[in-house]
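Take this structure, written in C-alpha coordinates, and hold onto it; I'll ask about it next.
For this view, one protein chain was removed and the others were kept in their places.
Per-chain numbering from 1; labels A and B assigned in written order.
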Amino acid sequence: MSWSAEARVRELGLEIPDYGDPSSGERYAAMRPFRRSGRILTLGSMTPEDRWGRPVHPGRVGIDVTLEEGYAAARYAAVNVLGLIRLALGSLDEVTGFVRTLTFVAVGGGFTDINKVTNGAADLWVEVFGDTVGRSTSAGIGVTSLSRGNVFEITASVQTRTSADE
Amino acid sequence: MSWSAEARVRELGLEIPDYGDPSSGERYAAMRPFRRSGRILTLGSMTPEDRWGRPVHPGRVGIDVTLEEGYAAARYAAVNVLGLIRLALGSLDEVTGFVRTLTFVAVGGGFTDINKVTNGAADLWVEVFGDTVGRSTSAGIGVTSLSRGNVFEITASVQTRTSADE
Partner (left out) sequence: MSWSAEARVRELGLEIPDYGDPSSGERYAAMRPFRRSGRILTLGSMTPEDRWGRPVHPGRVGIDVTLEEGYAAARYAAVNVLGLIRLALGSLDEVTGFVRTLTFVAVGGGFTDINKVTNGAADLWVEVFGDTVGRSTSAGIGVTSLSRGNVFEITASVQTRTSADE
(Lines give C-alpha, C1' and ligand atoms only; values in the text may rest on other atoms or scores of the structure.)
Protein backbone atom coordinates (compact mmCIF):
# COMPACT_ATOMS: atom_id res chain seq x y z
CA MET A 1 0.00 0.00 0.00
CA SER A 2 1.33 3.42 -0.83
CA TRP A 3 2.11 6.04 1.80
CA SER A 4 -0.54 8.73 2.39
CA ALA A 5 0.49 11.97 4.07
CA GLU A 6 -3.15 12.84 4.73
CA ALA A 7 -3.67 9.48 6.48
CA ARG A 8 -0.52 10.09 8.54
CA VAL A 9 -1.82 13.51 9.63
CA ARG A 10 -4.94 11.80 10.97
CA GLU A 11 -2.89 9.09 12.73
CA LEU A 12 -0.64 11.71 14.34
CA GLY A 13 -3.67 13.86 15.30
CA LEU A 14 -2.05 16.99 13.87
CA GLU A 15 -4.13 20.18 13.81
CA ILE A 16 -3.37 21.95 10.55
CA PRO A 17 -4.58 25.55 10.08
CA ASP A 18 -7.05 26.15 7.23
CA TYR A 19 -5.59 29.10 5.34
CA GLY A 20 -8.60 29.11 3.01
CA ASP A 21 -10.41 30.73 5.93
CA PRO A 22 -10.31 34.49 5.16
CA SER A 23 -9.41 35.58 8.69
CA SER A 24 -6.06 33.95 8.15
CA GLY A 25 -5.66 34.66 4.45
CA GLU A 26 -5.76 38.37 5.27
CA ARG A 27 -2.24 38.14 6.66
CA TYR A 28 -0.86 38.10 3.11
CA ALA A 29 -1.21 41.63 1.71
CA ALA A 30 1.55 42.42 -0.81
CA MET A 31 2.79 38.82 -0.71
CA ARG A 32 1.53 35.56 -2.13
CA PRO A 33 1.21 32.51 0.11
CA PHE A 34 2.53 30.32 -2.75
CA ARG A 35 3.39 30.27 -6.46
CA ARG A 36 3.32 27.27 -8.80
CA SER A 37 5.57 27.04 -11.85
CA GLY A 38 5.77 23.72 -13.65
CA ARG A 39 6.08 20.96 -11.05
CA ILE A 40 7.60 23.25 -8.41
CA LEU A 41 5.41 24.74 -5.69
CA THR A 42 7.19 27.60 -3.91
CA LEU A 43 5.78 28.31 -0.47
CA GLY A 44 5.89 31.61 1.38
CA SER A 45 7.88 31.59 4.60
CA MET A 46 6.08 30.53 7.75
CA THR A 47 6.65 31.37 11.39
CA PRO A 48 5.42 29.53 14.50
CA GLU A 49 2.36 31.74 14.87
CA ASP A 50 -1.15 30.61 15.72
CA ARG A 51 -4.31 31.59 13.78
CA TRP A 52 -4.46 34.92 15.63
CA GLY A 53 -0.86 35.85 14.80
CA ARG A 54 0.48 35.11 18.28
CA PRO A 55 4.11 33.85 18.17
CA VAL A 56 4.83 30.53 19.90
CA HIS A 57 7.98 30.78 22.06
CA PRO A 58 9.08 34.21 20.77
CA GLY A 59 12.57 35.44 21.58
CA ARG A 60 16.05 34.05 20.91
CA VAL A 61 17.49 30.61 21.55
CA GLY A 62 20.48 30.97 23.84
CA ILE A 63 18.94 33.94 25.63
CA ASP A 64 15.25 33.60 26.54
CA VAL A 65 14.19 30.50 24.57
CA THR A 66 15.47 26.98 25.34
CA LEU A 67 16.64 24.47 22.73
CA GLU A 68 13.53 22.37 23.45
CA GLU A 69 11.22 25.37 22.95
CA GLY A 70 13.05 26.25 19.73
CA TYR A 71 12.54 22.69 18.48
CA ALA A 72 8.82 22.91 19.36
CA ALA A 73 8.54 26.26 17.53
CA ALA A 74 10.19 24.76 14.43
CA ARG A 75 7.72 21.87 14.50
CA TYR A 76 4.83 24.32 14.90
CA ALA A 77 5.97 26.32 11.85
CA ALA A 78 6.37 23.09 9.83
CA VAL A 79 2.74 22.21 10.60
CA ASN A 80 1.73 25.67 9.35
CA VAL A 81 3.56 24.89 6.09
CA LEU A 82 1.26 21.88 5.72
CA GLY A 83 -1.65 24.33 5.81
CA LEU A 84 -0.07 26.28 2.95
CA ILE A 85 0.40 23.10 0.93
CA ARG A 86 -3.27 22.18 1.37
CA LEU A 87 -4.25 25.73 0.33
CA ALA A 88 -2.15 25.38 -2.84
CA LEU A 89 -2.83 21.74 -3.80
CA GLY A 90 -5.97 20.69 -1.94
CA SER A 91 -4.23 17.64 -0.48
CA LEU A 92 -0.82 16.83 1.00
CA ASP A 93 -0.83 13.67 -1.14
CA GLU A 94 -0.12 15.81 -4.23
CA VAL A 95 3.46 16.35 -2.99
CA THR A 96 6.05 14.08 -4.61
CA GLY A 97 9.15 15.48 -2.90
CA PHE A 98 10.46 18.25 -0.66
CA VAL A 99 13.04 20.10 -2.71
CA ARG A 100 14.58 22.90 -0.71
CA THR A 101 14.22 24.19 2.83
CA LEU A 102 15.80 27.29 4.32
CA THR A 103 15.39 27.80 8.04
CA PHE A 104 16.31 30.75 10.21
CA VAL A 105 16.59 30.71 14.00
CA ALA A 106 16.83 33.88 16.11
CA VAL A 107 19.78 33.24 18.43
CA GLY A 108 22.14 34.98 20.81
CA GLY A 109 24.65 34.39 23.58
CA GLY A 110 26.94 32.29 21.40
CA PHE A 111 24.36 29.59 20.65
CA THR A 112 25.49 27.38 17.73
CA ASP A 113 23.29 24.24 17.82
CA ILE A 114 21.16 25.65 15.00
CA ASN A 115 20.62 22.23 13.41
CA LYS A 116 19.15 20.81 16.65
CA VAL A 117 16.45 23.49 16.52
CA THR A 118 15.64 23.16 12.81
CA ASN A 119 15.34 19.37 13.20
CA GLY A 120 11.92 20.14 14.70
CA ALA A 121 10.72 20.91 11.17
CA ALA A 122 12.69 18.21 9.34
CA ASP A 123 11.51 15.49 11.75
CA LEU A 124 7.85 16.53 11.38
CA TRP A 125 7.92 16.31 7.59
CA VAL A 126 9.54 12.87 7.68
CA GLU A 127 6.85 11.70 10.15
CA VAL A 128 4.12 12.92 7.80
CA PHE A 129 5.56 12.22 4.33
CA GLY A 130 8.05 9.41 5.00
CA ASP A 131 11.73 9.30 4.01
CA THR A 132 11.44 9.38 0.23
CA VAL A 133 9.12 12.36 -0.11
CA GLY A 134 9.59 14.12 3.23
CA ARG A 135 13.35 14.53 3.42
CA SER A 136 14.52 17.86 1.99
CA THR A 137 17.80 19.55 1.23
CA SER A 138 18.19 22.05 4.02
CA ALA A 139 20.15 24.94 5.51
CA GLY A 140 19.82 26.26 9.06
CA ILE A 141 21.06 29.75 9.86
CA GLY A 142 21.32 31.58 13.20
CA VAL A 143 20.21 35.21 12.83
CA THR A 144 19.68 38.38 14.84
CA SER A 145 15.90 38.69 14.67
CA LEU A 146 12.78 37.68 12.77
CA SER A 147 9.49 39.48 12.10
CA ARG A 148 7.28 40.11 15.13
CA GLY A 149 9.91 38.62 17.46
CA ASN A 150 9.48 35.08 16.16
CA VAL A 151 12.20 32.59 17.07
CA PHE A 152 11.93 30.61 13.82
CA GLU A 153 11.11 31.10 10.14
CA ILE A 154 11.00 28.51 7.37
CA THR A 155 10.70 28.71 3.61
CA ALA A 156 10.33 25.64 1.41
CA SER A 157 9.63 24.44 -2.09
CA VAL A 158 8.19 21.07 -3.04
CA GLN A 159 7.71 19.06 -6.21
CA THR A 160 4.09 18.30 -7.17
CA ARG A 161 2.51 15.37 -8.98
CA THR A 162 1.08 17.58 -11.70
CA SER A 163 2.34 20.66 -13.51
CA ALA A 164 0.68 24.07 -13.20
CA ASP A 165 1.37 27.78 -13.53
CA GLU A 166 -0.41 30.07 -11.09
CA MET B 1 -6.62 46.23 -21.65
CA SER B 2 -3.81 44.21 -20.23
CA TRP B 3 -1.42 45.49 -17.57
CA SER B 4 1.99 46.72 -18.75
CA ALA B 5 4.82 46.96 -16.22
CA GLU B 6 6.84 49.12 -18.60
CA ALA B 7 3.92 51.55 -18.91
CA ARG B 8 3.59 51.62 -15.12
CA VAL B 9 7.29 52.45 -14.74
CA ARG B 10 6.76 55.48 -16.98
CA GLU B 11 3.62 56.52 -15.04
CA LEU B 12 5.46 56.25 -11.73
CA GLY B 13 8.50 58.07 -13.13
CA LEU B 14 10.88 55.40 -11.81
CA GLU B 15 14.55 55.70 -12.75
CA ILE B 16 15.81 52.20 -13.43
CA PRO B 17 19.58 51.67 -13.79
CA ASP B 18 20.81 50.35 -17.14
CA TYR B 19 23.04 47.38 -16.26
CA GLY B 20 23.88 46.89 -19.91
CA ASP B 21 26.14 49.93 -19.44
CA PRO B 22 29.62 48.46 -18.85
CA SER B 23 30.53 50.76 -15.95
CA SER B 24 27.91 48.98 -13.93
CA GLY B 25 28.31 45.52 -15.40
CA GLU B 26 31.86 45.47 -14.10
CA ARG B 27 30.57 44.94 -10.57
CA TYR B 28 29.90 41.27 -11.42
CA ALA B 29 33.26 39.54 -11.55
CA ALA B 30 33.03 35.89 -10.49
CA MET B 31 29.24 36.11 -10.30
CA ARG B 32 26.48 36.24 -12.88
CA PRO B 33 23.80 38.91 -12.68
CA PHE B 34 21.18 36.31 -13.68
CA ARG B 35 20.67 32.76 -14.97
CA ARG B 36 17.74 31.46 -17.01
CA SER B 37 16.64 27.84 -16.86
CA GLY B 38 13.33 26.91 -18.47
CA ARG B 39 10.76 29.53 -17.52
CA ILE B 40 12.58 30.53 -14.32
CA LEU B 41 14.83 33.59 -14.29
CA THR B 42 17.04 33.61 -11.20
CA LEU B 43 18.34 37.07 -10.32
CA GLY B 44 21.52 37.87 -8.44
CA SER B 45 21.03 39.61 -5.12
CA MET B 46 20.77 43.39 -5.16
CA THR B 47 21.55 46.01 -2.54
CA PRO B 48 20.37 49.63 -2.32
CA GLU B 49 23.47 51.00 -4.05
CA ASP B 50 23.56 53.67 -6.75
CA ARG B 51 25.39 53.37 -10.08
CA TRP B 52 28.69 54.32 -8.42
CA GLY B 53 28.39 51.66 -5.71
CA ARG B 54 27.42 54.07 -2.95
CA PRO B 55 25.05 52.48 -0.39
CA VAL B 56 21.76 54.26 0.31
CA HIS B 57 21.07 54.49 4.06
CA PRO B 58 23.94 52.14 5.12
CA GLY B 59 24.00 50.85 8.68
CA ARG B 60 21.55 48.88 10.79
CA VAL B 61 17.86 49.42 11.44
CA GLY B 62 17.35 49.83 15.19
CA ILE B 63 20.75 51.46 15.61
CA ASP B 64 21.66 54.12 13.03
CA VAL B 65 18.96 53.63 10.36
CA THR B 66 15.26 54.39 10.96
CA LEU B 67 12.38 52.16 9.88
CA GLU B 68 11.43 54.73 7.23
CA GLU B 69 14.99 54.80 5.84
CA GLY B 70 15.06 51.00 5.81
CA TYR B 71 11.79 50.94 3.86
CA ALA B 72 13.24 53.46 1.37
CA ALA B 73 16.40 51.36 0.99
CA ALA B 74 14.30 48.24 0.31
CA ARG B 75 12.36 50.12 -2.36
CA TYR B 76 15.62 51.37 -3.89
CA ALA B 77 17.00 47.81 -4.11
CA ALA B 78 13.73 46.58 -5.63
CA VAL B 79 14.09 49.20 -8.39
CA ASN B 80 17.63 47.90 -9.02
CA VAL B 81 16.14 44.43 -9.47
CA LEU B 82 14.01 45.87 -12.27
CA GLY B 83 17.27 46.87 -13.97
CA LEU B 84 18.47 43.26 -13.73
CA ILE B 85 15.21 41.99 -15.21
CA ARG B 86 15.55 44.35 -18.18
CA LEU B 87 19.16 43.22 -18.65
CA ALA B 88 18.00 39.59 -18.74
CA LEU B 89 14.75 39.88 -20.69
CA GLY B 90 14.84 43.22 -22.50
CA SER B 91 11.46 44.23 -21.05
CA LEU B 92 9.66 43.97 -17.70
CA ASP B 93 6.59 42.83 -19.64
CA GLU B 94 8.22 39.44 -20.18
CA VAL B 95 7.65 38.60 -16.49
CA THR B 96 4.59 36.43 -15.80
CA GLY B 97 5.02 36.07 -12.03
CA PHE B 98 7.32 36.74 -9.11
CA VAL B 99 8.13 33.34 -7.65
CA ARG B 100 10.38 33.69 -4.66
CA THR B 101 11.89 36.58 -2.75
CA LEU B 102 14.39 36.40 0.09
CA THR B 103 15.19 39.64 1.87
CA PHE B 104 17.79 40.38 4.49
CA VAL B 105 17.85 43.46 6.73
CA ALA B 106 20.88 44.48 8.82
CA VAL B 107 19.46 45.11 12.30
CA GLY B 108 20.46 45.61 15.90
CA GLY B 109 19.22 46.84 19.25
CA GLY B 110 16.40 44.31 19.44
CA PHE B 111 14.62 45.51 16.30
CA THR B 112 12.03 42.96 15.11
CA ASP B 113 9.76 44.78 12.60
CA ILE B 114 11.63 43.14 9.71
CA ASN B 115 8.51 42.80 7.60
CA LYS B 116 7.79 46.55 7.79
CA VAL B 117 11.20 47.20 6.19
CA THR B 118 10.96 44.54 3.47
CA ASN B 119 7.48 45.82 2.50
CA GLY B 120 9.40 48.59 0.71
CA ALA B 121 10.34 46.04 -1.93
CA ALA B 122 7.06 44.10 -1.98
CA ASP B 123 4.98 47.28 -2.33
CA LEU B 124 7.12 48.55 -5.24
CA TRP B 125 6.71 45.35 -7.23
CA VAL B 126 2.94 45.35 -6.74
CA GLU B 127 2.81 49.01 -7.88
CA VAL B 128 4.74 48.11 -11.04
CA PHE B 129 3.44 44.62 -11.90
CA GLY B 130 0.03 44.55 -10.20
CA ASP B 131 -1.32 41.94 -7.81
CA THR B 132 -1.35 38.87 -10.03
CA VAL B 133 2.21 39.10 -11.36
CA GLY B 134 3.90 41.31 -8.75
CA ARG B 135 3.07 39.54 -5.53
CA SER B 136 5.77 37.05 -4.50
CA THR B 137 6.28 34.45 -1.84
CA SER B 138 8.66 36.09 0.56
CA ALA B 139 10.83 35.78 3.66
CA GLY B 140 12.38 38.65 5.61
CA ILE B 141 15.32 37.98 7.91
CA GLY B 142 17.12 40.28 10.35
CA VAL B 143 20.89 39.75 10.16
CA THR B 144 24.16 41.04 11.57
CA SER B 145 25.66 42.69 8.50
CA LEU B 146 25.63 42.84 4.70
CA SER B 147 28.35 43.52 2.11
CA ARG B 148 29.78 47.04 2.11
CA GLY B 149 27.65 48.01 5.11
CA ASN B 150 24.39 47.86 3.20
CA VAL B 151 21.20 47.81 5.28
CA PHE B 152 19.25 45.64 2.83
CA GLU B 153 19.80 42.83 0.34
CA ILE B 154 17.25 41.07 -1.86
CA THR B 155 17.34 38.00 -4.04
CA ALA B 156 14.45 36.98 -6.28
CA SER B 157 13.36 34.62 -9.02
CA VAL B 158 10.58 35.24 -11.52
CA GLN B 159 8.69 33.22 -14.11
CA THR B 160 9.08 34.35 -17.72
CA ARG B 161 6.72 34.21 -20.68
CA THR B 162 9.15 32.16 -22.74
CA SER B 163 11.55 29.36 -21.92
CA ALA B 164 15.34 29.73 -22.28
CA ASP B 165 18.61 28.32 -20.98
CA GLU B 166 21.47 30.76 -20.55
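Everything below uses one rule, namely that a residue touches a chain if its C-beta (ideal position, glycine included) is under 8 Å from a C-beta of that chain, and two chains touch if they have at least 3 such contacts.
In this text the structure is predicted, and so the values were computed from the model without any measurement.
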>> Tell me which stretches of chain A touch the chain missing from the display.
In response: 38-40, 96-100, 102, 107-108, 110-115, 119, 122-123, 125-126, 135-144, 159
> List the chain B residues touching the unshown chain?
Replying inline: 30-35, 37-38, 42-45, 102, 104, 106, 141, 143-149, 153, 155, 157, 165
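As a convention for this text, only the chains that are shown with their structure count from here on.
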> What whole-Å value do you get for the distance between chain A and chain B if each is reduced to the mean of its CA atoms?
Replying inline: 25
